[in-house]
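One protein chain omitted, others in place.
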Amino acid sequence: MNDLKVSIQTQDFDVAQLQRELGSLDTTGAIASFTGLVRSNNADRQVAVMELEHYPGMTERSIEKIMAEASQRWQLQAIRVVHRVGALRPGEQIVYVGVASGHRGDAFAACEFVMDYLKTRAPFWKKELTSAGEHWVEERTSDQHSAQRWGASPK
Amino acid sequence: MNDLKVSIQTQDFDVAQLQRELGSLDTTGAIASFTGLVRSNNADRQVAVMELEHYPGMTERSIEKIMAEASQRWQLQAIRVVHRVGALRPGEQIVYVGVASGHRGDAFAACEFVMDYLKTRAPFWKKELTSAGEHWVEERTSDQHSAQRWGASPK
Amino acid sequence: MLEILFFARLREQLGVGRLQVPYSDAVATLAGLQDHLIAEHGELWAQALQAENVLRAVNQDMAALDSALAAGDEVAFFPPVTGG
Partner (left out) sequence: MLEILFFARLREQLGVGRLQVPYSDAVATLAGLQDHLIAEHGELWAQALQAENVLRAVNQDMAALDSALAAGDEVAFFPPVTGG
């Protein structure tokens, strides 16, 4: 297997289309996916707009590496990662990770693994524009703990 | 929260539509989903058709109970379960579990929990029609182990 | 009356998906009902219903052999489940 694709884009994405790509092999039994959405509230602040900045080049490279690592750790058939950048409003989709495998345990584990990486190591930054002004989102300790479950990851 | 829905049906389902229903609250930050597909191979047999039988009434009841239990264990906003019955061909969708939450850890855990239940306790039975004749699918020990992770579940 | 259901491999083995048994003291527990069915139908049913992995439900909840039965109950026998 090596059907790994990452896309960093401003436009929205179509979950059904991504899932069709993931399920194109007839040996695929399981697709686990995660979709992240902009919440209207974050720590009790009303979010009007979320701005996502990234490090072009490093983002794609680092996600390609983590997808390759996931493919070594688990029996997978395909991974799709889409991460939006730019200005997003509450309810909009931010991120998609979908993993296809013969069996569900591998699909779930790899999907969580890639998401934990995106939250803690991939070079994206969120700025919230709220009723109380704009500010950069702080890293969450719980995300760091999630990521540490997996042991050493590539730098 | 109590937006819990289960559907047992012969017709196919639309993942994008299900996901739109799950993401209809603007406090939703995370949607974890699982889609099961009919594989063309199972333990090296070529599957032509998979026939799914269920226990009408008990199936819906037992899945409603497990969704209610998931809602107590984790902070969730909505769950959708769709399980098809009847004759399905390789590549077709069998089952969908989608969970919406404010945060991804809860969404992932609840999605796996409900899937493990569907695999080990909900009254569905699969019969494979293969090149070597037809036979009922045997329970998998690995599924039983997956389900035991969660401790005691309702009978 | 008790309403008895059989599913999947068990239904095929026994050649019946549904039958009714008049309620009496002899079938006032799941074990009693099972013995009654075996006495009525013979060795094939004994093997099928007493198999180690057979599951049983009363009124659509999983149930153990010592469960009490009441008139009007729905009782089901089935093999290990394989959905999802």
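Per-chain residue numbering starts at 1, and chain names A, B and C are given in the order in which the chains are listed.
The rule we apply is simple: a residue touches a chain if its C-beta (ideal position, glycine included) is under 8 Å from a C-beta of that chain, and two chains touch if they have at least 3 such contacts.
Note that the structure is predicted; figures quoted are calculated from it, not measured.
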Using the touch definition from the header, name the shown chains in contact with the chain that isn't displayed. A
By the document's definition of touch, the residue of A:15, A:32 or A:122 touching the omitted chain is A:122
One chain is left out of this view; which of A:18, A:31, A:70 or A:94 touches it in the full complex? A:94
Quickly run down the residues of subunit A that touch the omitted chain. 36, 52-55, 57-58, 61-62, 83, 94-95, 115, 118-127, 136-140, 143, 155
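Operating definition for what follows: only the chains that are shown with their structure count from here on.
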Would you kindly tell me how far, in whole Å, the mean C-alpha position of subunit B lies from that of subunit A? 23
Can you compute the centre-to-centre distance for subunit A and subunit C, using the mean CA position of each chain? Integer Å is fine. 49
Touching two or more other chains - residue numbers and ranges from subunit A: 104
Where in subunit C do residues touch two or more other chains at once? 84
